[in-house]
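Every protein chain of the complex appears in place save one, which is left out.
Up next, chain A:
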Amino acid sequence: MSKLSKPTLLWLQSITCNGNTHSFFSHPDFVALMQKFEIIHHPILNTKYTLEDVVKGNLACDVLVLEGAFKKNGMKKMNKEIYTVAKNYAKKAKHIITAGSCATFGGMFRQYDTQSIGGFCFDDEVPNEIYKLFKKKLISIPGCPAHPRWIGSVLSMILTHRQIPLDELNRPLEIYGYNAHVGCSRSEYYEWKIDASKYGHKEGCLFYEHGCQAPFTHANCNKILWNEVSSKTRVGTPCFGCTEPTFPKKNLWHTTTLMGMPANMPIGIPKRAYLTIAGIAKSFTIKRLNEPIIKYKK
């Protein structure tokens, strides 16, 4: 590809912790991927243009990556409202990527002021007034942070003109068509309804008491793993549903129950079906699953 034909990429931050920037920087092919674009501005990379140039609004922008929650008034950089700057580039861009739950739904920083802080095109799961304007070129990559490969793969799909099937919240189905439970190393305990009574063990499921949201969270974390090696549930931490428009819920370490059963069902599973299977599974005691997997000698 000649230098001239590289698409331009502008990474713009609003109200953020920079978590998506640092997450994406942990992508094994970060440098190679970024070299396929002409980078107009990026929070880490040295770029030809400064943020001062960016906020003037005159630069090229084929792919706009947004990070952080938005506030229409009162989030200024170099005396310019960053929301206005983002909207301006969004009109120019061929593709808009909201990287992370803040840019997509409002996420963590929406919690401070739900009246005035939200995602770029959604407030939680509700499309806002500019959604219609941008929905045809919007790709949502929620997650707190977004997994490095989610951002990397979507950028590569754009470069190679591959089809990106999306769901109703503009999330790529190849990523968010799965739930975070798929690939969980504790799935046997889930199937047989055996709870992890305490933290710090390889054994047991975190869905029944410890607040794990993996079965109803759209994400492929346990399929592709984090940092190529692990995931929250693999290290005994419950999934907190960080890709969902409801993130962050309250009482994150406790399962909400209704009459002793988890109140939230796995995606698409009718309560009656779940209760029937759970009842049967619970009626058996599986010896192997009630013992430690590994017995080290004292």
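We take it that a residue touches a chain if its C-beta (ideal position, glycine included) is under 8 Å from a C-beta of that chain, and two chains touch if they have at least 3 such contacts; residues count from 1.
Throughout what follows, contacts and distances are computed from a predicted model.
Asks: Can you pick, from "Pyruvate,orthophosphate dikinase", "Peptide/nickel transport system permease protein", "ATP-binding cassette domain-containing protein" or "Ni/Fe-dependent hydrogenase, large subunit", the UniProt protein name of the chain not displayed?
Replies: "Ni/Fe-dependent hydrogenase, large subunit"
Asks: If the hidden chain were put back, which of A:T21, A:T104 or A:N220 would touch it?
Replies: A:T21
Asks: Can you say which of A:S197, A:T257 or A:T276 touches the chain missing from this structure?
Replies: A:S197
Asks: If I consider the whole complex, including the chain that's not displayed, which of A:S230, A:T246 or A:N264 touches that chain?
Replies: A:S230
Asks: When the complex is taken as a whole, what residues of chain A touch the one chain not shown?
Replies: 13, 15-23, 25-28, 30-31, 43-46, 50-52, 75-78, 108-109, 111-113, 144-145, 197-202, 221, 226-237, 240, 242, 248, 250-254, 294, 296, 298
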